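Left out: one protein chain. Kept in place: all the others.
By letter and in written order, the chains are A, B and C; residue numbering begins at 1 in each of them.
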Amino acid sequence: MNFWNKIDTLDRRWVYLLVAISVILPFILPVKLPVYITPETQQLYDAVESLPDSSIVMLTFDYYPSTIAETEPMSRVALHHLFRKNIRIVTVTTVPLGGPSMAEQVTREMAEQYGKVYGVDFVNLGYKANYVAVLKGMGSSIEAIYPTDNLSTPLSELPLMNEVKNYDDIDFIYVVADNGIVDYWISIVNALYGTPVGCGVTAVMAPKFYAFVSAGQMTGLLGGMKGAAEYELLLGQPARATTGMDAQSLMHLLIIGLVLMGNIGYFAGRRQKGKKA
Amino acid sequence: MSGMEIFVLWLEAFITLAIFSFLYKDNPVYHMVESVFAGLSAGYYIGLYWKSIILQQLWEPMTRADNPKWWLFIPGIFGLMMFTRLWPKYSWISRIALAFVMGSTAGVFLITQLHGLVLPQMQKTMLPLVNSKGLEASFLAVIVVIGVISTLIYFYFSKEHKGFLGVTAKVGIWFIMISFGAHFGYTVMGRVSLLIGRVQFLIEDWIGSF
Amino acid sequence: MLKNSKIIPILITAFFLFLFLTVEPVLARDSEESAFRTERINALVLVLVFSAAVLLYTRWAKQGKTLFVRKIPGIDAVEEAVGRATEMGKPVLFIPGLQELDDIETIAAISILGRVARITAQYETPLLVPVRYPLVLAAGQEVVEQAYTELGKRDAYNRDIVRYVAGEQMAFTSTVNGMMMRERPAANIFMGAFFAESLLLAETGNAAGSIQIAGTARPEQLPFFIAACDYTLMGEELYAASSYLSKEPLMLGGLKGQDFIKIIIVILILIGVILVSFNVGGWYYKLFEMA
Partner (left out) sequence: MRTTVPVVIAFLSGLVLAVSIFFRPDKTIIGQLEPELLVWVTIIGGFTLFLGAVSITRVNFNAVQRRKKGWGYSLLTLISVFVMALPSLLPSTWSPLFGDAEGSIYDWLFQYLDKPMMATMFGMLAFYIASAAYRAFRARSAEATILLLTATLVMLWRVPMGEAFLRSIHTALPEWINTYVMNGVNMAVQRGIIIGAALGAASMSLRIILGIERTYMGKG
């Protein structure tokens, strides 16, 4: 048995070990593999960057707990960027399970960092069932759909909401989603009310939406963890997505390397057998 | 952190590590967690079905005061028929309910597959091979048309794959392999994200709490 | 074939009478929008042509015409795998997918289970069928019990061959994975609807050294089965398997009818492509509109 024979018949547990190492390593030792900014990410960043001071942005938390590894970093970069530019934020969710509490938790954590005040700088409206009706209804009156915020405070008691009546008062909609709701933000809200919409979606969904960006229906797009990592680079604040992307890159390169090694081993083994015969 | 929070955190870490230990080999700790998992999830579904089906979809609509759906006693009887399975002598009665379920499923699928899948997929394949969008769009259209047709031909059962049919089927299997390779490669990222989520929990939330 | 075939025409007549009676008054009341969804007429035509083709081939089969169907290696492998399990004296593990019986893929899987159970009954090979949904449990027990009874092997039958394991997808998977490592089945057969667990099951089975045959109609899971299993039935091969394994000419009628329609579909697509390319296909394209 020479080296390549062993490679050909490697115990799968060695593969598992390599996988574990390449995912854990970036958390302990930042590898900082290069990240390249794609035009779609740049476009979203520029759109937010060009919003005037104290504009109002609607940020959505349209994702389930199962995809937070990909989606939460996007919410975080969005919050960083918006709070940093003193933009006021209204958050909503169309996901019943966990949606409202995730929005509450992440937003408050980030607000604390930037010294923002609930009700003045940001408001969490929470969840209401039947998303098509919700998305349409907010076009005429947000208060009709959400009489209170997520913690049951009437909107009239929240200073920010006195300025926001419907989509006309919102300068930009920043959607973070892991499901088909994105189509409705585009086909209902952007198409009918003209508010610009930028999106962060999971990597699996992203290819479908590039066409929306080139058609101008969508102002910028973040594709999965990679998009979030690019955004972190633009913000100059590497965080979870950058670490995650390092792990992603290592894993992809590891699998490619393994396939390569496996094939060399396979052909070396075959050549040896050929000689013996 | 409260005592409860610490307990929950350590419980989750224990579960995570116990399941991952299966990667090395099957072991009593994994077997234990697996047994609990199976039992809990069966119990979970009992609670779920009781509330969301028996109460919400059968009992409430049947017994409400205004406009009761009295006819729901029919599926109720079908449902009770299933219990005859517990007595082998009468278990043939349950076949009536099974036949109803299978027949209904077949009825729905007969139409929805042909109407909801075949028609629109056929329509979307009718792409112009020559069009104003340029060479790239034409090339893409050619790929899609050849891909769909050769894949369909690959599954043709009525003749041996020889001659022209054989060539088309060969093209079909090559297209299929390209597609599967692409799909496999594409899925890696999503799977790794799920693992990163777990590792993040273990390193940042659990070890980070020490 | 059908002892009760006389009853069918009577039922159809009664059914259309009922239809007529419920539709007629409504049509008279409101003529603007008919009760019949005229926009779905294209689907109706497709269904009728399809049914006619299947029935015609079935009729020919009944009259004794031989219908040729090429070999499908993945399905032949099912018999070989059960044979190997018999030689080794180890069990066969069959998983009829992770969907409830209201999915046609599961029904296809249950039919295949019926065929597999006949082979295991014949050789008295142990069979294990863990299921995730209760209706699948009932249907699975029914087909397995019947297979054993018909072959006169009632003694070898045990109603816990088909067993309810767990309700949740991943709980089911972890239990089956444990089962594979402990019982070391000689053959694992995965048929029906699978989701992310496809790879979890197939990789574990591979590590346990079992021969593996998978079949699913879900294109997004096929790459993983292809990578981790010895044979994979793709798409319609899953639906063909039960007919093919039955070896009854009558059952092949459906397959042949399906093939006939497939050729028609290919021709219709080609006509569409030509018409659309010359920019004269608008009307034709609309014929296939789903409504």
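Points worth noting:
Throughout what follows, contacts are C-beta pairs under 8 Å (C-beta built on N, C-alpha and C of every residue); 3 or more make two chains touch, one makes a residue touch a chain.
Small disclaimer: the values here were computed from a predicted structure and weren't measured.
Contacts of the undisplayed chain with the visible chains, over the whole complex, involve A, B, C. Although one chain is not drawn, the whole complex shows that of C:V69, C:A156, C:L250 or C:I274 it is C:L250 that touches it.
Contact with the chain not shown here comes from a single listed residue; of B:L110, B:L129 or B:L165, that residue is B:L110.
Screening B:V130, B:I143, B:V167 or B:I207 against the full complex identifies B:I143 as the residue touching the chain left out. Contact with the chain that does not appear here is found for just one residue of C:L98, C:A171 or C:I189, C:A171. For chain A, the list of residues touching the undisplayed chain reads 10, 12, 15-16, 18-20, 23, 33-36, 65-66, 203, 207, 210, 226, 229, 245, 248-249, 251-256, 258-259, 262-263, 266-267. On the side of chain B, touch with the chain left out of the figure occurs at residues 8, 11-12, 15-16, 19-20, 22-23, 31-47, 49-51, 53-54, 57-58, 72, 74-76, 78-80, 82-83, 85-86, 92, 95-115, 117-118, 121-122, 124-125, 136, 139-140, 143-152, 154-155, 172-189, 191-192, 194-195, 197-199. Although one chain is hidden here, its contacts on chain C can still be listed: residues 1-4, 7-8, 11-12, 15, 18-19, 22-23, 26, 30, 33-37, 40, 43-44, 47, 50-51, 54-55, 58, 100-102, 104-105, 107-108, 110-111, 113-115, 133-135, 137-139, 142-143, 145-147, 149-150, 160, 163-171, 173-174, 182, 196-197, 199-200, 202-203, 206, 217, 219-220, 222, 224, 226-228, 234-240, 242-243, 246, 248, 250-251, 253-255, 257-258, 261-262, 265.
By definition in this document, only the chains that are shown with their structure count from here on.
Viewed as a contact network, the protein chains form an open path, each link joining two chains that touch.
By number of C-beta pairs in contact, the leading pair of chains is B-C. With centres defined by CA atoms alone, the chain at the far end from chain C is A.
In this assembly, the C-alpha centroid of chain A lies 25 Å from the C-alpha centroid of chain B. Spacing of chain A relative to chain C, judged by their CA centroids, is 38 angstrom.
Mean C-alpha position of chain B lies 15 Å from that of chain C. Residues of chain C in contact with two or more other chains: none. Looking at chain B, residues 187 sit in touch with two or more other chains. Contacts from chain B toward chain C in the complex involve residues 19, 22, 25-26, 30-31, 33-34, 37-42, 44-46, 48, 82, 85, 91, 94-95, 98, 101-102, 104-106, 109-111, 113-116, 118-120, 122-123, 125-131, 141, 145, 148-149, 152-153, 155-161, 176, 179-181, 183-184, 187.
Here chain C touches chain B in the complex through residues 40, 42-43, 46-47, 50, 68-70, 72, 101-104, 107, 135, 138-139, 141-142, 164-168, 170-172, 174-175, 177-178, 181-182, 219-220, 222-224, 226-227, 234-237, 240, 255-256, 258-259, 262-263, 265-266, 268-270, 272-273, 275-277, 279, 281, 284-285, 288-290, going by the rule given at the top. Partner chain B is touched in their complex by these residues of chain A: 13, 16, 19, 23-24, 27-28, 66-70, 202-204, 224-226, 240, 244, 247-248, 251-252, 255.
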